[in-house]
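For this depiction, one protein chain was excluded, whereas all remaining protein chains were kept in their positions.
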Amino acid sequence: MTPTLFADLGLLIILLGLALLITAARPAFIAVAAYMAYGLVMALAWVRLAAVDVALTEAAIGSGLTGLLLLGAVAWSQRHTQFQARRLGLRPGIPRRAGAGRGLTLLVALACGGVSAGLAWVVLTLPEPAPSQVPLVQAALPITGLGNPVTGVLLVFRAIDTLLESVVLVFALVGVWSLASDPAWGGRPRSLHVVQHSGALVLLGQLLPPVGILMGLYLFWVGADAPGGAFQGGTMLAAMWLLVLSAGLAEVPAVASRRLRLLITGGPLLFLAVGFSGWAFAAGFLGYPPAWSKPLILAIEAALTLSIAAALAMLVAGPPERPTAADPQPDPQPERNQQRGHR
Amino acid sequence: MSVLDLYSYLLIGLGVLFFCTGTLGLLRFPDALSRLHALAKADNLALGLVVLGLLPQASWPLGAMKLLAVWLFALLASTTVGQLVGEAIRRGDPFR
Partner (left out) sequence: MIPAATLFGLGAALIIGLGLFGVILHPEPLRKVLAFNLLGSGVFVLFGVVARRGGGRLEGVPFGDPVPQALIITGLVVAFAATVLAVALVLRLAQADWTHADDSHRGGQGQVPQPSPDAAPDTSADLSPGLPPDQARAPSPRAVGPAAASRSVPNASPPAAA
């Protein structure tokens, strides 16, 4: 057994252990924490699979943003369960929803095991030699002026996917905002609302963003020739914005804000405009005139980076809300909490 | 094996040892604050040792500076997170 295979095996065992924890842990908080760790280890696995672009995306979105989102959701639902239980005069510890019976669990486990076994069989019998698009990409990449084949695929060869993906982000945001209650419509998302300023978080919110923003812009810029790109850079920028917001150093914009909406739709709109102009100046929809391809791609990527950053941050911030009594209150009184401790 | 390689092995090995100590503390200490302490102290030192051990193997100067930056950011992050978790524990939040 070679050392690298040994390392891969270790990576895989950690991943499977975390996956088991995500599925089986009883408190939702532990499952979400395990998911964040899983995303980071998975980023290492992507590097081992020679997919550094994917590794960056996985660490940023799969672990970071999804983890933040789910953590916020778990905290929210626990807080509201508590609050409502107290309001309705119920016992604070709410009984869990009933799970499936033993027989059904066994049946589902067998079925899922069957799916796994089937997939494992597929993996073991993948065609040899493996089909590959590498020669095609390598032959066509010089025309684009790009050095990173993944960026080439994302913004030239399969640009339609990327265009639709950036539109999906906008649609998801429309969907999330639509879940606001009528009186809250047009207002500010409150999930990142700061109840009590924490000195440490404020310091981090002041120290890190200059470096983080630089790193986000670098990731976007270097994406043309090395691993990186609009999505990785945009996520980095979104993370910095979220950090500043959750440190209470800036206020979450209202969803009715024109500037915010322009920022979010700017990237996809520019992409669409360039796409349509391809009919006039190039081979067709989403075609670039060869002499202009590199500057056009960079312009689209720059606008996309900003739009993705704004859309991702606002997606995590959630729908606009009005203050409720179930929100966390400032000035905690620990002694009362201890009296009410239900552990 | 050159002297530098030996140096790398030594420091990375020491770092791994400190990682193990920190993890042991995380698993064995009785309450959240001391677990946090074990994690923050031992793991930051361990990461520093691993980074120092890797320095001669990295390209000079950019690779080495990136490695040092990784350590600095990890220090900053763990300091902040330690502080935040500590505050949450003092407030009596349930995530412990």
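Residue numbering begins at 1 within each chain, and the chains themselves are lettered A and B in the order written.
In this section, contacts are C-beta pairs under 8 Å (C-beta built on N, C-alpha and C of every residue); 3 or more make two chains touch, one makes a residue touch a chain.
Keep in mind that what you see is a predicted model, and the values were worked out from it rather than measured.
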| Residue, one of A:T162, A:S246 or A:S307, that touches the chain absent here | A:T162
| request: Can you work out which residue in A:W76, A:W221 or A:F285 touches the chain that's missing from view? | output: A:W76
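We take it that only the chains that are shown with their structure count from here on.
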| request: Could you please state the distance in Å, as a whole number, between where the Cα atoms of chain A are centred and where those of chain B are centred? | output: 26
| query | Hey, which residues of chain B end up touching chain A in the complex? | reply | 73, 76-77, 79-80, 83-84, 87, 90-92, 94-95
| query | Within the complex, which stretch of chain A touches chain B? | reply | 29, 75, 78, 198-201, 203-204, 207-208, 211, 332, 334, 337-338, 341
